[in-house]
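Note that this complex is displayed minus one protein chain, with the remaining chains in position.
And now, subunit A:
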Amino acid sequence: MEVGQMQRRLIEYTKSLFMEGILDDQFLQLQQLQDESNPDFVVEVVSLFFQDAERLLNDITSALDQQSVDFPKVDAHVHQLKGSSASVGAQRVKNGCIAFRNFCEEQNVDGSLRCLQQIKQEYYHVKNKLEALFRLEQQIVAAGGSVPMMELSF
């Protein structure tokens, strides 16, 4: 596949992620912060997000597994996950966290467990999508092309 085709494929792929609500505007903000002096900025931030998210999902899972659930603690973890997912534009994960916090407030274990499942699914979904996106970018760069930036209007 030649570079132009790859670039078009990347743009279409990225657009689809926005259309499906998997990514939001904040992801574009991150891309704006990337340049020749910081060519891997987005990958770096997203990698930090993956580490953070997996740690938090584990912590939340353990906390919900306790005999007596410490809801303020669970809420604190969810708050952190909401924050970092919002910062990278992982919209569905962020929205899942917002819903989750309601269950924490109600001290609802079953609701929380269901929500956690949902968030895990959304997290792995966005992780797969972003990894695929980064692979497409790598292919373009390897073929000597430059990564096209998304237009902010659509």
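The criterion applied here is as follows: a residue touches a chain if its C-beta (ideal position, glycine included) is under 8 Å from a C-beta of that chain, and two chains touch if they have at least 3 such contacts; residues count from 1.
Keep in mind that, in the parts below, contacts and distances are computed from a predicted model.
**Q** Of the options "cysteine desulfurase", "AP-2 complex subunit alpha", "Two-component response regulator arr5" or "Alkylglycerone-phosphate synthase", which is the UniProt protein name for the chain that has been left out of view?
**A** Matching "cysteine desulfurase", "AP-2 complex subunit alpha", "Two-component response regulator arr5" or "Alkylglycerone-phosphate synthase" to the record, the invisible chain is "Two-component response regulator arr5".
**Q** Can you say which of A:16, A:38, A:62 or A:107 touches the chain missing from this structure?
**A** From the options A:16, A:38, A:62 or A:107, the contact with the absent chain belongs to A:38.
**Q** Out of A:87, A:118 or A:139, which touches the unshown chain?
**A** Answer from the full complex: A:87 touches the omitted chain.
**Q** Provide the residue numbers of subunit A that touch the chain removed from this figure.
**A** Here the touching residues of subunit A are 26, 29-30, 32-33, 38, 41, 44-45, 48-49, 52, 75-76, 79-80, 82-84, 86-89.
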